[in-house]
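Shown next, in C-alpha coordinates, is the structure this report addresses.
Shown here: the complex without one of its protein chains, the others still in place.
For reference, chains read A and B in written order, and residue numbers begin at 1 within each chain.
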Amino acid sequence: MELLNEILQTVLSGISIGCVYGLVALGFVLIFKATEVINFAQGELLMLGAFISYSLIGLLHFPYWAALAVTVIVMGLLGTLLERTVLRSLVGEPVYAIVIVTIGLSYFLRSMVSMIPGWGTDTYGFQTPFAEKFIRTGKLVISWEYLAIILITTALIFLLFSFFRYTRVGTAMRATSQNQLAAVYMGISVTRVFSLTWTIAAALGGIGGILLSPITFVHMNMGFIGLKAFPAAVLGGFGSLPGAIVGGLIIGITESLAGFYLPEGWKDIAAWIILIGVLIIRPQGLFGIQEKKKV
Amino acid sequence: MSFFRAEDITISFGGIRALSQVGFEVRQGEIFAIIGPNGAGKTTIFNCINRFYDLDEGAFFLEDKDISRIKPHEVAEIGIARTFQNIELFKNTTVLDNLILGQHRSRRSNLFTETLFTPFVRKQEIRGREKAEEIIDFLELEAYREQRVINLPYGVQKTVELGRALAMEPKLLLLDEPSSGLNVEEAEDLSFWMNDIKEELGITILLVEHNMRFVQQVSDRVLALDFGEVITQGSSQDVLNHPEVMKAYLGEEDAVA
Partner (left out) sequence: MRFIMKTDYYQDIRLFKYRSTFFWYLALVIGCLMLPLGLDEYLISQLTFICMYAVAAVGLMLLTGYTGQVSMGHAAFFAIGSYTSAILTAKGVPFLAALPAAGLLAGLVGIVIGRPILHLSGLYLAIATMGFAFIVDEILVRWESMTRGNMGYYVDPAAIGPLVFDSEIRFYYLALVVLILTLLAARNILRSPTGRAMIAIRDSEVAAEAMGINPAKFKTMAFAVSAFFTGIAGSLYAHKIFFINPESYTIFLSIELLAMVIIGGLGSLHGAVFGAAFFIFLPQFIVMTKDYLPQYLQNQTGLQPALFGLLIILVMLFEPLGIYGRWLKTKFYFEMFPLYRKDSFKREKKYQKAERR
(Lines give C-alpha, C1' and ligand atoms only; values in the text may rest on other atoms or scores of the structure.)
Protein backbone atom coordinates (compact mmCIF):
# COMPACT_ATOMS: atom_id res chain seq x y z
CA MET A 1 0.00 0.00 0.00
CA GLU A 2 2.80 2.29 0.96
CA LEU A 3 4.56 1.40 -2.29
CA LEU A 4 1.44 1.88 -4.38
CA ASN A 5 0.98 5.28 -2.82
CA GLU A 6 4.52 6.20 -3.61
CA ILE A 7 4.17 5.08 -7.23
CA LEU A 8 0.89 6.98 -7.63
CA GLN A 9 2.46 10.08 -6.18
CA THR A 10 5.43 9.80 -8.56
CA VAL A 11 3.24 9.13 -11.57
CA LEU A 12 1.08 12.11 -10.72
CA SER A 13 4.00 14.50 -10.62
CA GLY A 14 5.19 12.86 -13.85
CA ILE A 15 1.83 13.53 -15.45
CA SER A 16 1.83 17.17 -14.50
CA ILE A 17 5.35 17.83 -15.76
CA GLY A 18 4.44 15.71 -18.78
CA CYS A 19 1.56 18.09 -19.46
CA VAL A 20 4.02 20.97 -19.69
CA TYR A 21 6.24 18.94 -22.03
CA GLY A 22 3.11 18.23 -24.00
CA LEU A 23 2.23 21.92 -24.27
CA VAL A 24 5.67 22.80 -25.54
CA ALA A 25 5.54 19.79 -27.86
CA LEU A 26 2.19 21.07 -29.16
CA GLY A 27 3.92 24.30 -30.08
CA PHE A 28 6.57 22.35 -31.98
CA VAL A 29 3.99 20.28 -33.81
CA LEU A 30 1.75 23.22 -34.71
CA ILE A 31 4.59 25.13 -36.32
CA PHE A 32 5.95 22.03 -37.97
CA LYS A 33 2.61 21.09 -39.45
CA ALA A 34 2.04 24.53 -40.87
CA THR A 35 5.53 25.36 -42.09
CA GLU A 36 7.62 22.15 -41.98
CA VAL A 37 10.00 24.00 -39.67
CA ILE A 38 11.21 22.83 -36.27
CA ASN A 39 11.14 25.84 -34.01
CA PHE A 40 14.17 25.57 -31.76
CA ALA A 41 13.05 28.71 -29.91
CA GLN A 42 9.86 27.08 -28.62
CA GLY A 43 11.44 26.51 -25.19
CA GLU A 44 12.56 30.12 -25.09
CA LEU A 45 9.01 31.25 -25.76
CA LEU A 46 8.03 29.34 -22.63
CA MET A 47 10.83 31.03 -20.70
CA LEU A 48 9.69 34.43 -21.91
CA GLY A 49 6.13 33.64 -20.88
CA ALA A 50 7.37 32.71 -17.42
CA PHE A 51 9.28 35.98 -17.09
CA ILE A 52 6.30 38.02 -18.22
CA SER A 53 3.99 36.34 -15.74
CA TYR A 54 6.63 36.81 -13.03
CA SER A 55 6.73 40.54 -13.80
CA LEU A 56 2.96 40.77 -13.73
CA ILE A 57 2.45 38.81 -10.53
CA GLY A 58 5.67 39.37 -8.62
CA LEU A 59 6.41 42.97 -9.56
CA LEU A 60 3.09 44.50 -10.62
CA HIS A 61 0.91 42.43 -8.25
CA PHE A 62 -1.63 41.27 -10.82
CA PRO A 63 -4.05 38.57 -9.70
CA TYR A 64 -3.04 35.12 -11.06
CA TRP A 65 -5.83 34.66 -13.58
CA ALA A 66 -5.49 38.16 -14.94
CA ALA A 67 -1.77 37.59 -15.28
CA LEU A 68 -2.45 34.35 -17.15
CA ALA A 69 -4.71 36.14 -19.60
CA VAL A 70 -2.32 39.04 -20.12
CA THR A 71 0.63 36.67 -20.59
CA VAL A 72 -1.25 34.74 -23.25
CA ILE A 73 -2.14 37.93 -25.09
CA VAL A 74 1.36 39.42 -24.87
CA MET A 75 2.98 36.17 -25.97
CA GLY A 76 0.50 35.83 -28.81
CA LEU A 77 1.38 39.32 -30.00
CA LEU A 78 5.06 38.52 -29.67
CA GLY A 79 4.58 35.41 -31.78
CA THR A 80 2.86 37.48 -34.46
CA LEU A 81 5.63 40.04 -34.28
CA LEU A 82 8.34 37.41 -34.65
CA GLU A 83 6.60 35.94 -37.65
CA ARG A 84 6.18 39.36 -39.27
CA THR A 85 9.70 40.61 -38.71
CA VAL A 86 11.86 37.51 -39.02
CA LEU A 87 10.15 34.47 -40.45
CA ARG A 88 7.87 35.89 -43.09
CA SER A 89 10.69 36.88 -45.41
CA LEU A 90 11.91 33.29 -45.28
CA VAL A 91 8.72 31.66 -46.53
CA GLY A 92 9.68 29.43 -49.44
CA GLU A 93 13.35 29.29 -48.53
CA PRO A 94 14.98 25.96 -47.68
CA VAL A 95 13.58 24.61 -44.44
CA TYR A 96 16.97 24.03 -42.80
CA ALA A 97 17.80 27.73 -43.21
CA ILE A 98 14.68 28.62 -41.26
CA VAL A 99 15.56 26.07 -38.58
CA ILE A 100 18.93 27.77 -38.13
CA VAL A 101 17.15 31.10 -37.81
CA THR A 102 15.09 29.69 -34.95
CA ILE A 103 18.31 28.49 -33.32
CA GLY A 104 19.67 32.02 -33.61
CA LEU A 105 16.40 33.26 -32.20
CA SER A 106 16.75 31.00 -29.17
CA TYR A 107 20.24 32.34 -28.44
CA PHE A 108 18.98 35.86 -28.87
CA LEU A 109 15.89 35.57 -26.68
CA ARG A 110 17.77 33.79 -23.93
CA SER A 111 20.44 36.43 -23.70
CA MET A 112 18.07 39.35 -24.16
CA VAL A 113 16.20 38.23 -21.07
CA SER A 114 19.40 38.41 -19.08
CA MET A 115 19.90 42.02 -20.18
CA ILE A 116 16.46 43.34 -19.26
CA PRO A 117 16.49 45.30 -16.00
CA GLY A 118 14.64 43.43 -13.27
CA TRP A 119 14.96 40.05 -15.01
CA GLY A 120 18.63 39.19 -15.41
CA THR A 121 20.29 35.91 -14.65
CA ASP A 122 18.73 35.26 -11.23
CA THR A 123 16.06 32.76 -10.31
CA TYR A 124 12.62 34.02 -9.28
CA GLY A 125 9.35 32.64 -8.02
CA PHE A 126 5.85 34.05 -7.60
CA GLN A 127 2.67 33.30 -5.67
CA THR A 128 -0.05 31.18 -7.22
CA PRO A 129 -3.51 30.50 -5.80
CA PHE A 130 -2.59 26.79 -5.66
CA ALA A 131 0.50 27.07 -3.52
CA GLU A 132 0.54 24.89 -0.42
CA LYS A 133 -2.97 23.56 -1.04
CA PHE A 134 -3.51 19.84 -1.09
CA ILE A 135 -6.21 17.30 -1.59
CA ARG A 136 -5.95 14.31 0.72
CA THR A 137 -7.61 11.02 -0.13
CA GLY A 138 -6.53 8.34 2.23
CA LYS A 139 -2.80 8.48 2.31
CA LEU A 140 -2.58 10.02 -1.14
CA VAL A 141 -1.69 13.70 -1.06
CA ILE A 142 -2.28 15.59 -4.27
CA SER A 143 -0.86 19.05 -4.57
CA TRP A 144 -3.13 21.60 -6.24
CA GLU A 145 -0.12 22.95 -8.04
CA TYR A 146 0.16 19.71 -10.04
CA LEU A 147 -3.57 19.31 -10.40
CA ALA A 148 -3.92 22.82 -11.82
CA ILE A 149 -1.40 22.05 -14.51
CA ILE A 150 -3.27 18.91 -15.50
CA LEU A 151 -6.66 20.63 -15.52
CA ILE A 152 -5.55 23.69 -17.45
CA THR A 153 -3.76 21.54 -20.01
CA THR A 154 -6.84 19.38 -20.49
CA ALA A 155 -9.00 22.46 -20.99
CA LEU A 156 -6.53 23.84 -23.50
CA ILE A 157 -6.49 20.63 -25.48
CA PHE A 158 -10.27 20.67 -25.79
CA LEU A 159 -10.16 24.30 -26.83
CA LEU A 160 -7.56 23.64 -29.49
CA PHE A 161 -9.33 20.53 -30.69
CA SER A 162 -12.60 22.37 -31.20
CA PHE A 163 -10.78 25.24 -32.83
CA PHE A 164 -9.23 23.00 -35.48
CA ARG A 165 -12.33 20.90 -35.87
CA TYR A 166 -15.16 23.37 -35.93
CA THR A 167 -13.93 26.81 -36.96
CA ARG A 168 -13.30 27.98 -40.50
CA VAL A 169 -9.86 29.27 -39.62
CA GLY A 170 -8.95 25.99 -37.97
CA THR A 171 -10.03 24.07 -41.05
CA ALA A 172 -8.03 26.45 -43.23
CA MET A 173 -4.99 25.78 -41.07
CA ARG A 174 -5.41 22.04 -41.40
CA ALA A 175 -5.79 22.38 -45.15
CA THR A 176 -2.65 24.48 -45.39
CA SER A 177 -0.67 21.91 -43.46
CA GLN A 178 -1.53 19.31 -46.07
CA ASN A 179 -0.98 21.22 -49.25
CA GLN A 180 -0.05 24.88 -49.28
CA LEU A 181 -0.47 25.36 -52.99
CA ALA A 182 -3.94 23.85 -53.04
CA ALA A 183 -4.81 26.00 -50.03
CA VAL A 184 -3.74 29.10 -51.94
CA TYR A 185 -5.93 28.10 -54.86
CA MET A 186 -8.84 27.73 -52.48
CA GLY A 187 -8.39 31.35 -51.44
CA ILE A 188 -6.72 30.67 -48.10
CA SER A 189 -4.09 33.22 -47.22
CA VAL A 190 -1.10 31.05 -46.38
CA THR A 191 0.84 33.93 -44.83
CA ARG A 192 -2.06 34.64 -42.49
CA VAL A 193 -2.15 31.00 -41.51
CA PHE A 194 1.58 31.05 -40.75
CA SER A 195 1.16 34.17 -38.73
CA LEU A 196 -1.68 32.67 -36.75
CA THR A 197 0.28 29.46 -36.19
CA TRP A 198 3.14 31.39 -34.62
CA THR A 199 0.67 33.35 -32.53
CA ILE A 200 -0.90 30.19 -31.16
CA ALA A 201 2.45 28.47 -30.62
CA ALA A 202 3.84 31.45 -28.73
CA ALA A 203 0.68 31.73 -26.62
CA LEU A 204 0.95 28.02 -25.79
CA GLY A 205 4.55 28.63 -24.77
CA GLY A 206 3.36 31.45 -22.53
CA ILE A 207 0.83 29.22 -20.79
CA GLY A 208 3.48 26.53 -20.41
CA GLY A 209 5.73 29.11 -18.78
CA ILE A 210 3.20 30.28 -16.24
CA LEU A 211 2.30 26.67 -15.39
CA LEU A 212 5.88 25.49 -15.04
CA SER A 213 7.07 28.43 -12.93
CA PRO A 214 5.91 27.14 -9.52
CA ILE A 215 7.73 23.83 -10.15
CA THR A 216 11.07 24.86 -11.61
CA PHE A 217 11.00 28.61 -10.79
CA VAL A 218 11.70 31.32 -13.32
CA HIS A 219 15.17 31.60 -14.81
CA MET A 220 16.79 32.26 -18.15
CA ASN A 221 17.61 28.62 -18.83
CA MET A 222 14.05 27.41 -18.36
CA GLY A 223 13.80 27.12 -22.12
CA PHE A 224 15.96 24.03 -22.12
CA ILE A 225 12.77 22.19 -21.35
CA GLY A 226 12.39 22.32 -25.10
CA LEU A 227 15.02 19.59 -25.26
CA LYS A 228 12.58 17.33 -23.39
CA ALA A 229 9.52 18.45 -25.29
CA PHE A 230 11.20 17.79 -28.61
CA PRO A 231 11.51 14.02 -28.01
CA ALA A 232 7.96 14.12 -26.66
CA ALA A 233 6.73 15.52 -29.96
CA VAL A 234 8.72 12.96 -31.94
CA LEU A 235 7.61 10.09 -29.73
CA GLY A 236 4.00 10.99 -30.50
CA GLY A 237 4.83 11.09 -34.19
CA PHE A 238 5.65 14.66 -35.14
CA GLY A 239 2.60 16.04 -36.82
CA SER A 240 -0.01 14.55 -34.53
CA LEU A 241 -1.51 16.92 -31.95
CA PRO A 242 -2.82 14.28 -29.53
CA GLY A 243 0.45 12.45 -30.12
CA ALA A 244 2.37 15.43 -28.74
CA ILE A 245 0.41 15.35 -25.49
CA VAL A 246 0.70 11.57 -25.13
CA GLY A 247 4.42 11.78 -25.92
CA GLY A 248 4.80 14.48 -23.27
CA LEU A 249 3.00 12.36 -20.70
CA ILE A 250 5.10 9.28 -21.47
CA ILE A 251 8.31 11.24 -21.13
CA GLY A 252 7.14 13.01 -17.99
CA ILE A 253 6.09 9.78 -16.26
CA THR A 254 9.22 7.87 -17.33
CA GLU A 255 11.43 10.63 -16.09
CA SER A 256 9.64 10.90 -12.81
CA LEU A 257 9.75 7.14 -12.17
CA ALA A 258 13.37 6.84 -13.29
CA GLY A 259 14.32 9.74 -11.05
CA PHE A 260 12.73 8.00 -8.10
CA TYR A 261 13.67 4.37 -8.56
CA LEU A 262 16.80 4.27 -10.68
CA PRO A 263 20.32 5.33 -9.73
CA GLU A 264 21.37 8.91 -10.31
CA GLY A 265 21.89 9.82 -13.93
CA TRP A 266 19.16 7.60 -15.37
CA LYS A 267 16.55 10.31 -14.95
CA ASP A 268 17.94 12.38 -17.81
CA ILE A 269 18.45 9.58 -20.28
CA ALA A 270 15.57 7.20 -19.54
CA ALA A 271 13.29 9.19 -21.82
CA TRP A 272 15.86 9.08 -24.59
CA ILE A 273 16.33 5.34 -24.31
CA ILE A 274 12.58 4.83 -24.58
CA LEU A 275 12.42 7.20 -27.53
CA ILE A 276 15.17 5.44 -29.46
CA GLY A 277 13.63 2.07 -28.64
CA VAL A 278 10.24 3.19 -29.93
CA LEU A 279 11.72 4.66 -33.09
CA ILE A 280 13.62 1.48 -33.90
CA ILE A 281 10.37 -0.47 -33.72
CA ARG A 282 8.05 2.22 -35.07
CA PRO A 283 10.06 4.65 -37.23
CA GLN A 284 7.16 7.07 -37.54
CA GLY A 285 6.53 7.47 -33.79
CA LEU A 286 3.48 6.27 -31.91
CA PHE A 287 0.80 8.24 -33.75
CA GLY A 288 2.62 9.12 -36.93
CA ILE A 289 1.62 7.80 -40.31
CA GLN A 290 4.22 5.94 -42.31
CA GLU A 291 4.92 8.01 -45.35
CA LYS A 292 6.01 6.33 -48.50
CA LYS A 293 6.97 8.45 -51.44
CA LYS A 294 4.89 7.78 -54.51
CA VAL A 295 6.84 7.02 -57.65
CA MET B 1 12.22 -21.37 -70.39
CA SER B 2 10.51 -18.05 -70.19
CA PHE B 3 12.40 -14.78 -70.03
CA PHE B 4 10.23 -12.79 -67.64
CA ARG B 5 6.99 -14.00 -66.14
CA ALA B 6 4.41 -12.69 -63.68
CA GLU B 7 2.22 -15.30 -62.02
CA ASP B 8 -1.03 -14.46 -60.21
CA ILE B 9 0.17 -11.10 -58.93
CA THR B 10 -2.16 -9.90 -56.19
CA ILE B 11 -1.77 -6.93 -53.88
CA SER B 12 -4.17 -4.82 -51.85
CA PHE B 13 -3.77 -1.51 -50.07
CA GLY B 14 -5.98 -1.00 -47.05
CA GLY B 15 -8.55 -3.51 -48.25
CA ILE B 16 -8.65 -2.23 -51.81
CA ARG B 17 -7.39 -4.66 -54.41
CA ALA B 18 -4.88 -2.88 -56.61
CA LEU B 19 -3.93 -5.97 -58.58
CA SER B 20 -5.79 -9.21 -58.72
CA GLN B 21 -4.39 -12.44 -60.20
CA VAL B 22 -2.43 -10.65 -62.89
CA GLY B 23 -0.28 -12.92 -65.01
CA PHE B 24 1.74 -12.33 -68.19
CA GLU B 25 4.90 -13.37 -69.91
CA VAL B 26 7.50 -11.20 -71.64
CA ARG B 27 9.57 -12.87 -74.36
CA GLN B 28 13.22 -12.11 -74.74
CA GLY B 29 13.89 -9.31 -77.22
CA GLU B 30 10.38 -7.96 -77.52
CA ILE B 31 8.67 -4.75 -76.48
CA PHE B 32 5.77 -5.56 -74.22
CA ALA B 33 3.30 -2.88 -73.19
CA ILE B 34 0.85 -2.74 -70.31
CA ILE B 35 -2.04 -0.38 -70.98
CA GLY B 36 -5.03 0.71 -69.00
CA PRO B 37 -6.84 3.79 -67.74
CA ASN B 38 -5.62 5.81 -64.77
CA GLY B 39 -5.65 3.85 -61.55
CA ALA B 40 -5.72 0.50 -63.33
CA GLY B 41 -2.65 -0.61 -61.39
CA LYS B 42 -0.01 -0.26 -64.09
CA THR B 43 2.69 1.51 -62.10
CA THR B 44 1.92 -0.72 -59.13
CA ILE B 45 3.18 -3.67 -61.18
CA PHE B 46 6.52 -1.88 -61.65
CA ASN B 47 6.72 -0.98 -57.99
CA CYS B 48 6.13 -4.63 -57.15
CA ILE B 49 8.84 -5.80 -59.54
CA ASN B 50 11.16 -3.24 -57.92
CA ARG B 51 10.18 -4.61 -54.53
CA PHE B 52 8.94 -1.26 -53.22
CA TYR B 53 5.80 -3.17 -52.23
CA ASP B 54 5.48 -6.72 -50.97
CA LEU B 55 3.17 -8.95 -52.95
CA ASP B 56 0.24 -10.55 -51.19
CA GLU B 57 0.18 -13.46 -53.62
CA GLY B 58 2.01 -14.58 -56.73
CA ALA B 59 5.57 -14.12 -57.91
CA PHE B 60 7.78 -12.68 -60.64
CA PHE B 61 10.33 -14.83 -62.44
CA LEU B 62 13.34 -13.64 -64.41
CA GLU B 63 14.79 -16.51 -66.44
CA ASP B 64 12.80 -18.88 -64.25
CA LYS B 65 14.31 -17.54 -61.04
CA ASP B 66 11.88 -16.24 -58.44
CA ILE B 67 12.73 -12.58 -57.90
CA SER B 68 9.87 -11.58 -55.63
CA ARG B 69 11.69 -12.08 -52.35
CA ILE B 70 14.96 -10.22 -52.99
CA LYS B 71 15.90 -6.81 -51.57
CA PRO B 72 14.97 -3.69 -53.58
CA HIS B 73 18.54 -2.81 -54.47
CA GLU B 74 19.21 -6.35 -55.68
CA VAL B 75 16.66 -5.94 -58.44
CA ALA B 76 19.19 -3.81 -60.31
CA GLU B 77 21.91 -6.36 -59.73
CA ILE B 78 20.00 -9.13 -61.51
CA GLY B 79 19.63 -6.89 -64.57
CA ILE B 80 16.37 -4.97 -64.30
CA ALA B 81 16.49 -1.21 -64.86
CA ARG B 82 13.62 1.24 -64.75
CA THR B 83 12.50 4.80 -65.29
CA PHE B 84 9.86 6.63 -63.29
CA GLN B 85 6.57 8.25 -64.18
CA ASN B 86 7.42 11.55 -62.50
CA ILE B 87 11.17 11.56 -63.16
CA GLU B 88 13.37 10.59 -60.26
CA LEU B 89 16.74 11.92 -61.39
CA PHE B 90 19.52 12.95 -59.05
CA LYS B 91 18.63 16.51 -59.73
CA ASN B 92 21.50 18.41 -58.17
CA THR B 93 24.12 16.58 -60.19
CA THR B 94 25.13 16.77 -63.83
CA VAL B 95 23.82 14.63 -66.67
CA LEU B 96 27.18 12.91 -66.76
CA ASP B 97 27.06 12.04 -63.07
CA ASN B 98 23.58 10.61 -63.48
CA LEU B 99 24.78 8.38 -66.30
CA ILE B 100 27.79 7.24 -64.29
CA LEU B 101 25.54 6.57 -61.31
CA GLY B 102 23.59 4.21 -63.50
CA GLN B 103 26.72 2.06 -63.65
CA HIS B 104 26.86 1.74 -59.89
CA ARG B 105 26.61 -2.02 -59.92
CA SER B 106 29.91 -2.28 -61.80
CA ARG B 107 31.69 -0.66 -58.82
CA ARG B 108 34.72 -2.75 -57.88
CA SER B 109 36.48 -0.24 -55.64
CA ASN B 110 35.93 0.08 -51.92
CA LEU B 111 35.91 2.98 -49.50
CA PHE B 112 39.58 2.57 -48.70
CA THR B 113 40.87 2.63 -52.28
CA GLU B 114 38.48 5.45 -53.06
CA THR B 115 39.74 7.59 -50.21
CA LEU B 116 43.25 7.25 -51.59
CA PHE B 117 41.95 7.50 -55.15
CA THR B 118 44.30 4.76 -56.30
CA PRO B 119 45.16 4.28 -59.99
CA PHE B 120 42.60 1.49 -60.05
CA VAL B 121 39.82 3.84 -58.98
CA ARG B 122 41.02 6.37 -61.52
CA LYS B 123 40.85 3.76 -64.27
CA GLN B 124 37.37 2.73 -63.16
CA GLU B 125 36.27 6.37 -63.27
CA ILE B 126 37.66 6.85 -66.76
CA ARG B 127 35.97 3.66 -67.92
CA GLY B 128 32.71 4.95 -66.47
CA ARG B 129 33.07 8.14 -68.44
CA GLU B 130 33.76 6.29 -71.66
CA LYS B 131 30.60 4.27 -71.19
CA ALA B 132 28.58 7.34 -70.30
CA GLU B 133 29.90 8.96 -73.45
CA GLU B 134 28.52 6.12 -75.57
CA ILE B 135 25.08 6.71 -74.09
CA ILE B 136 25.38 10.46 -74.57
CA ASP B 137 26.17 9.71 -78.18
CA PHE B 138 23.29 7.28 -78.55
CA LEU B 139 20.68 9.61 -77.07
CA GLU B 140 22.18 12.81 -78.51
CA LEU B 141 22.73 14.44 -75.14
CA GLU B 142 26.07 16.08 -76.03
CA ALA B 143 24.83 19.60 -75.39
CA TYR B 144 23.75 18.84 -71.86
CA ARG B 145 26.73 16.77 -70.69
CA GLU B 146 27.92 19.11 -67.95
CA GLN B 147 24.59 20.66 -67.04
CA ARG B 148 22.81 20.14 -63.80
CA VAL B 149 19.68 18.09 -64.33
CA ILE B 150 17.49 20.50 -62.40
CA ASN B 151 18.03 23.16 -65.10
CA LEU B 152 17.03 20.95 -68.04
CA PRO B 153 13.70 20.98 -69.86
CA TYR B 154 11.27 18.17 -69.12
CA GLY B 155 11.78 16.23 -72.33
CA VAL B 156 15.54 16.19 -71.90
CA GLN B 157 15.19 15.03 -68.32
CA LYS B 158 13.11 12.10 -69.54
CA THR B 159 15.84 11.23 -72.02
CA VAL B 160 18.49 11.45 -69.32
CA GLU B 161 16.47 9.07 -67.21
CA LEU B 162 16.27 6.63 -70.11
CA GLY B 163 20.03 7.01 -70.51
CA ARG B 164 20.63 6.35 -66.85
CA ALA B 165 18.61 3.15 -67.08
CA LEU B 166 20.59 2.09 -70.16
CA ALA B 167 23.83 2.76 -68.31
CA MET B 168 22.85 -0.08 -66.00
CA GLU B 169 23.23 -2.44 -68.99
CA PRO B 170 20.05 -4.28 -68.07
CA LYS B 171 18.51 -7.42 -69.50
CA LEU B 172 15.06 -6.02 -68.94
CA LEU B 173 14.17 -2.34 -69.14
CA LEU B 174 11.03 -1.07 -67.40
CA LEU B 175 9.70 2.22 -68.76
CA ASP B 176 6.96 3.94 -66.76
CA GLU B 177 4.91 6.18 -69.07
CA PRO B 178 7.89 7.06 -71.25
CA SER B 179 5.92 9.27 -73.63
CA SER B 180 3.93 11.30 -71.12
CA GLY B 181 4.73 14.99 -71.24
CA LEU B 182 6.68 14.69 -74.48
CA ASN B 183 5.76 16.65 -77.59
CA VAL B 184 5.12 14.85 -80.86
CA GLU B 185 8.68 15.20 -82.06
CA GLU B 186 10.18 13.94 -78.82
CA ALA B 187 7.80 10.99 -78.82
CA GLU B 188 8.92 10.17 -82.38
CA ASP B 189 12.56 10.20 -81.28
CA LEU B 190 11.71 8.02 -78.34
CA SER B 191 10.02 5.38 -80.44
CA PHE B 192 13.08 5.21 -82.70
CA TRP B 193 15.37 4.88 -79.72
CA MET B 194 13.23 2.14 -78.24
CA ASN B 195 13.47 0.26 -81.47
CA ASP B 196 17.25 0.70 -81.47
CA ILE B 197 17.44 -0.44 -77.86
CA LYS B 198 15.59 -3.58 -78.84
CA GLU B 199 17.42 -4.26 -82.11
CA GLU B 200 20.95 -3.01 -81.46
CA LEU B 201 21.40 -3.42 -77.73
CA GLY B 202 19.23 -6.52 -77.48
CA ILE B 203 17.43 -5.27 -74.39
CA THR B 204 13.90 -6.45 -73.70
CA ILE B 205 11.49 -3.64 -72.86
CA LEU B 206 8.43 -3.73 -70.64
CA LEU B 207 6.52 -0.47 -70.66
CA VAL B 208 3.50 1.02 -69.01
CA GLU B 209 1.71 3.57 -71.14
CA HIS B 210 -1.63 5.14 -71.81
CA ASN B 211 -0.85 6.86 -75.08
CA MET B 212 -2.49 4.35 -77.46
CA ARG B 213 -0.91 5.70 -80.61
CA PHE B 214 2.52 5.37 -79.07
CA VAL B 215 1.82 1.83 -77.88
CA GLN B 216 0.65 0.82 -81.30
CA GLN B 217 3.80 2.27 -82.82
CA VAL B 218 6.36 0.57 -80.61
CA SER B 219 5.04 -2.55 -78.98
CA ASP B 220 5.02 -6.14 -80.15
CA ARG B 221 2.54 -7.40 -77.62
CA VAL B 222 0.15 -5.72 -75.23
CA LEU B 223 -1.61 -6.48 -71.96
CA ALA B 224 -4.74 -4.50 -71.08
CA LEU B 225 -5.55 -3.87 -67.45
CA ASP B 226 -8.56 -2.37 -65.73
CA PHE B 227 -9.28 -2.12 -62.02
CA GLY B 228 -6.33 -4.36 -61.32
CA GLU B 229 -7.57 -7.17 -63.53
CA VAL B 230 -6.39 -8.41 -66.89
CA ILE B 231 -8.91 -7.71 -69.67
CA THR B 232 -6.99 -9.33 -72.46
CA GLN B 233 -3.52 -9.78 -73.85
CA GLY B 234 -1.96 -10.59 -77.18
CA SER B 235 -0.55 -8.89 -80.26
CA SER B 236 -0.89 -5.13 -80.20
CA GLN B 237 -3.37 -5.09 -83.11
CA ASP B 238 -5.69 -7.57 -81.43
CA VAL B 239 -5.61 -5.99 -78.00
CA LEU B 240 -6.05 -2.43 -79.14
CA ASN B 241 -9.09 -3.39 -81.18
CA HIS B 242 -10.58 -5.63 -78.54
CA PRO B 243 -14.10 -4.33 -77.77
CA GLU B 244 -13.68 -4.74 -73.99
CA VAL B 245 -10.47 -2.70 -74.07
CA MET B 246 -12.12 0.06 -76.01
CA LYS B 247 -15.00 0.16 -73.62
CA ALA B 248 -12.91 0.13 -70.46
CA TYR B 249 -10.23 2.37 -71.74
CA LEU B 250 -11.83 4.74 -74.16
CA GLY B 251 -15.49 4.55 -73.37
CA GLU B 252 -16.23 4.87 -77.10
CA GLU B 253 -15.92 2.29 -79.81
CA ASP B 254 -14.32 4.30 -82.54
CA ALA B 255 -11.46 6.01 -80.81
CA VAL B 256 -8.40 4.06 -81.88
CA ALA B 257 -6.50 6.29 -84.24
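For the reader, a short list of remarks on this structure follows.
Heads up, the rule we're going with is that contacts are C-beta pairs under 8 Å (C-beta built on N, C-alpha and C of every residue); 3 or more make two chains touch, one makes a residue touch a chain.
None of these values were measured; they are calculated from a predicted model.
Summary of contacts with the chain left out: across B:7, B:25, B:56 or B:97, the touching residue is B:97. Across the entire complex, the residue among A:94, A:138 or A:187 in touch with the chain not shown is A:94.
Even with one chain removed from view, chain B keeps its contact list with that chain: residues 50, 52, 71-77, 81-82, 84, 88-93, 96-97, 100-102, 104-105, 107, 109, 111, 114-117, 121-122, 124-126, 129-130, 133, 146, 164, 168.
Not every partner is drawn; the one left out touches chain A at residues 32-33, 35-36, 38, 40, 86, 89-94, 96-101, 103-115, 121, 177-182, 184, 190, 227, 230-231, 234, 238-239, 265, 268-269, 272-273, 275-276, 279-280, 283-285, 289, 291, 293-295.
Quick note on the criterion: only the chains that are shown with their structure count from here on.
One inter-chain figure worth recording: chain A and chain B are separated by 48 Å, centre to centre, where each centre is the mean of the chain's CA atoms.
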